[in-house]
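Structure provided below as structure tokens; questions to follow.
What you see is the complex with one protein chain gone and the rest in place.
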Amino acid sequence: MTEPALALRGLAKSFGGARALDGVDLTVGAREIHGLLGHNGSGKSTLVKVLSGYHAPDPGAELRLFGESLRLPMTLVEQRARGLAFVHQNLGLVPQLSVLENMRVADITGGGRPFIDWRAQRRAAAASLRQFGLPIDPDQPVSSLTPVERALVAIVRAFAAIASNRRGRELHGLLVLDEPTPFLARDDVDRLFRLMRQVVSEGASVLFISHDLDEVLEITDRATVLRDGRVAGSFETRQAGRERILELIAGHAPVVGSGRDRGGGVRAPPVARSAEVAFEVRDLAGPLLQPLDLALRRGEIVGLTGLLGSGYERVLHHLFGAAPATRGVLQAGAERIDLPSLVPADAVRAGLAFLPGDRQGASGAGGLAVLDNVLLPDLRRFFGGGRLQWPRMRAHARRLAERHRVRPPDVDMKLASLSGGNAQKVLLAKWLDVGPRLLLLEEPTQGVDVGAREDLWNAIREVAAGGTVVLCASSDLEQLEALCDRVLVFARGRCRAEVGGGSLSKAELLRQCYAAVAA
Amino acid sequence: MSGAPVVRGSSPVAALVERFALVGAWLAVIAGFGIALPGSFLTWQNFAVMFASQAPAALLALALIVPLTCGDYDLSGGATVTLAAVILGVLNVNHQEPIGLALALALAAGVLVGTVNAFFIVYVRIPSLVVTLGTASLVTGFVQWFSDSSTISGLDATFVDWIITKQLFGISYAFYVAVLVALLLWYVFEYTPLGRRMLFVGKGREVARLNGIRVDHVRAGALVASSVLATLAGIVYAGVLGSADPFSGLNFLLPAFAAAFLGATSIKPGRFNAWGTFIAVYFLASGITGLSMFGIPLWVTSAFNGAALIVAVTLSQFARGRVESDLG
Amino acid sequence: MSGAPVVRGSSPVAALVERFALVGAWLAVIAGFGIALPGSFLTWQNFAVMFASQAPAALLALALIVPLTCGDYDLSGGATVTLAAVILGVLNVNHQEPIGLALALALAAGVLVGTVNAFFIVYVRIPSLVVTLGTASLVTGFVQWFSDSSTISGLDATFVDWIITKQLFGISYAFYVAVLVALLLWYVFEYTPLGRRMLFVGKGREVARLNGIRVDHVRAGALVASSVLATLAGIVYAGVLGSADPFSGLNFLLPAFAAAFLGATSIKPGRFNAWGTFIAVYFLASGITGLSMFGIPLWVTSAFNGAALIVAVTLSQFARGRVESDLG
Partner (left out) sequence: DAAADGIAHAARQIEKHRAKPVFVAPGAPFDAQKCAAGRKMLSVPNSSANPFLKGIIKREVEVGKQLGLTVQEWQNQGQPSQWAQGVEFAVRNKFDIVNLISGVDPKTLEPQIRAARAAGVKTMTSHFYDPSQPQNPLVAASLPVGFNAIGKLLADWAILRSNGNAQIVVIKSSEVPPTEPLMRGLRDELAAHCPKCRIVNEVNVGVTEWATKIQSSLQSALLANPGVNWVIPIYDSMSQFVVPAIQITGRKGKVKVATFNGTPFVLDYVRNGDVDMNIGESLDWIAHATIDGYLRALCGLPVPKDIGVPFYLFDAGNVKDAGVPAKFDQGYGSDYVAGFRRLWGLAK
């Protein structure tokens, strides 16, 4: 049959005005492995979540599955009948529940059958695990698995679902994988690919999301690139060259050039190698991080990057004690901080500051006002005459909001009701304001619009110029280029390369990132 | 057993110990008092009596674990027990209605209470604790009005016979009502998709949604079920007493919650489960029975309740390495 | 006022309505009964008396909002009230100890209860609901033993005078104790870094942790503070009655929670706050007093409590567009 497996027309999805998806057309042919690429925040996962019925799309979208026209959001029954199976980016597992329950969730929570035959379920789960060669006890809680194992469980779950949906001898269905590979070792990736080829050969189709160009080139027949919620291009993978794809992903963003020029203008001259070392990281290692040594000079802005799952952001978590390191020391001048035993409270007292990537979740309390959030780190400043001086606090918060162009500049508004980008401005302003000795930034400008980005960059450069050391973990290469003195590139938990000085350019970084994985 | 998986923390051994610690404790209590009071405590009759008279408590505790599994509290359970008992009394005795009708209306009242709870919790999105706190005192008010705050005795004799006089293996039917409900919940929780849906809703609302589970429907259903089971507890309570007592609802609530949480430390540690709850109720009852046979003053029993709860949960917390539990 | 921010969902007007709805309701109740019973209800003395005799209730409600702000429940509050009263009675009356010593020991008992709660909740990581359920019945058992379950009267006369006889503006000092505590909590919540830390701990533990707040310390402190304030409530209660009553603990608990949640719908909607709680207590008390003066049957008062709570919270939920509230 020649009907495409999936045909999406004019798919749009906005979050309170933010268009995560903006008129996306996507066609996945029958028996085709289709790649979906795009930089962070380009809308890939949102597209997946719309398909899975988690998000209702904006009106006007058309969907055809195997030639049959359907309304979005699809009900669970509709999806299962048509053999849709997902591996979500966040995997969609419940940690407290067992591997068995998570793997068989579709079966055991689905209506239809009157009761659950656990023997059969356990057999099925065990079989799928065996087929993937996973030595995992189905009765283990998912919380006891390593991230790799968790990813594998989610993958196995999806494959099992597809494999169970046959029409005659033909497999029938669409397997959607949202960035399944980052956590996987090379041979796991190979096993994954073998399985993908197998299900396709038996009649199913696959939508495969990844940042890893080599993977995409290796496995996909066709691919589509998203940029800022729009389709930047769609092509036969074999035809498209690596460089062309990179260009489609990066796009021709207006600020790249200008950002660089102005960036160059504003940026403090590259910190002289002579500048004194303010912090020294020795032998830092963590569950997903290979040993790392690093010397940070006063006023230096150091970037950390890599493809998703390469673990670069964990350096920040361990340095701040947000997630315990397995070993390592942070030498701050005379002060010697033992990282495995470090807790955030002590980190803050030692003059560290950390802006997590997951912004609503961990870095700000959405239910509280901008004012509350922006002044939290150091309230003692405003504690005079035995009381917090709200007028002063409000005034100060207003200044910060204006300085960082928070829209609307109403500091009594709930953080949650600010736009993503504006919320991000608030949270960054919070730390910039207290002038820490070591500032740890994870995706400092995610979701921030272009103009405001420049302002935040300048603010960051300013604190750096004041002597603060900045570690900036980001997958936004343009940002790293504009901001950093040097950038460390990670892959699979190890620092593979350092790019700095003249050679520090977006293109070079992109090359290094993909080189690193390949390595 | 090859039932639903038992999620375990550390080693298989520790897990097994954890699962059956409560049963062990129960047996220990029985053994202890049995040795001390062989003639009186360790008799079939003693247990028969205890099983029957604790049946309402067991039913209420079982009622509570339904919404607890979905992550909601039902504080109106105690008041609902009284409501059912009083409806039986007023209709069957004061108004001379046939018992059948009275029973039907009592259960209907349960549906009503549950629906009100569900509306405010699921639709208006008020925390369950707040809503059921409110409905509890609303129901109490209604009960006081409806019963004129006086005990009503003289319930339909055949009804009372069926609950308490008729026996199987020397145990009144009341007990078997509780057993049946425990079996039902065990079956639903362990062997039906609905049960798994409830579990996923309770443990991870987001993932539940991601897997297409209608979270609101499940929660609402659980709240209604809880109230209906509470009325069933009230019916059995009325049967056991042979009269309708308009006051005691609240006194049953906290012990029932204690049993529910205690039960969640065993059989399926970390999850509210029917048999764990059932055992918890009778473990506490055995302890108290033994103590009072010794003629130990009643204040000891209050202390015993509290101590047993804390000790049991603490042990199971250490067994699982003090991870933040997601109960309560 | 230009104090801490009042976060609002929607329009400023709706926000203002929301903030002062409860105050409005209170005034309405007063106006209503005032018109109906001008001579008796609408008198300064009536309010003076109500203010004084409800002081213990207000203190307990205020005690509860401390851990609630940090996201923990303290169900042992009611039992702790009784504990303090009984300690006063037994020591000061039965054992003839000086009242000063008795007071000191009563407060010390509060610290002890709070510390035990904190240990199991924060260190062992058992849900606060479970732990305090347990300690509540432990404390109850102790109280029954310690007081021999009987009311103890004849408390030190000067102590009683200070609580209830001595008056300011015709209101017994008891009331001003509650006012002082409300002031203190208001000051701590609004005007100290500690208060902000508690708020963040309650609204987002992970956020608090990553901003360098020692979450465990804050929670433990709140639990101890709560128990100590509960003992203070018990002390005032004993003073108001001039005697120690070992039983009414539980009767106080649920109304106090109701007041706390009701209070969280006003003044600073969406947050537990001192003045909101304070007003809620007296709003409910005014309603009940008015009803009793009318000789309205008792069941109405019970219903009134529940209805008031649900209606108020529902209104404020609709005012904020039914977003999942993070109370309770």
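Note that the chains are named A, B and C in the order they appear, and that numbering of residues resets to 1 at the start of each chain.
Heads up, the rule we're going with is that a residue touches a chain if its C-beta (ideal position, glycine included) is under 8 Å from a C-beta of that chain, and two chains touch if they have at least 3 such contacts.
Everything quoted here is computed from the prediction, not taken from an experiment.
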Among displayed chains, the one left out touches B, C
Per the whole complex, from C:117, C:132, C:226 or C:243 the residue touching the absent chain is C:243
Across B:164, B:232, B:264 or B:309, the one contacting the chain not displayed is B:164
Out of B:120, B:159 or B:252, the sole contact with the unshown chain comes from B:252
Absent-chain interface residues of subunit B come out as 37, 40-41, 43, 45-46, 49-50, 52-54, 93, 144, 148-154, 164-165, 172, 240-243, 245-248, 251-252, 255, 285, 288-290, 292-293, 295, 297-298, 301
The missing chain sits against subunit C at residues 39-40, 43, 45-46, 49-50, 53-54, 56-57, 144, 148-151, 153-154, 160, 164-165, 237, 240-243, 245-248, 250-251, 289, 291-293, 295-298, 301-302
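Definition applied: only the chains that are shown with their structure count from here on.
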In whole angstrom, the CA-centroid distance of subunit A from subunit B equals 45
Per the C-alpha centroid definition, the whole-Å distance linking subunit B and subunit C comes out as 29
Subunit B residues touching 2+ other chains are 323
The positions of subunit A in contact with two or more other chains are none
In the complex, the residues of subunit C that touch subunit A are 2-9, 187, 190-193, 196, 199-200, 203-204, 206-207, 209-214, 270, 326
Subunit A residues touching subunit C in their complex are 320, 322, 343-345, 347-349, 354, 356, 361-372, 376-377, 379-380, 383, 386-388, 390-391, 394, 411-414, 417
The answer for subunit B against subunit C in the complex is residues 75, 120, 123-131, 133-145, 149, 250, 254, 257-258, 261, 297-307, 309-310, 313-314, 317-318, 322-325, 327-328
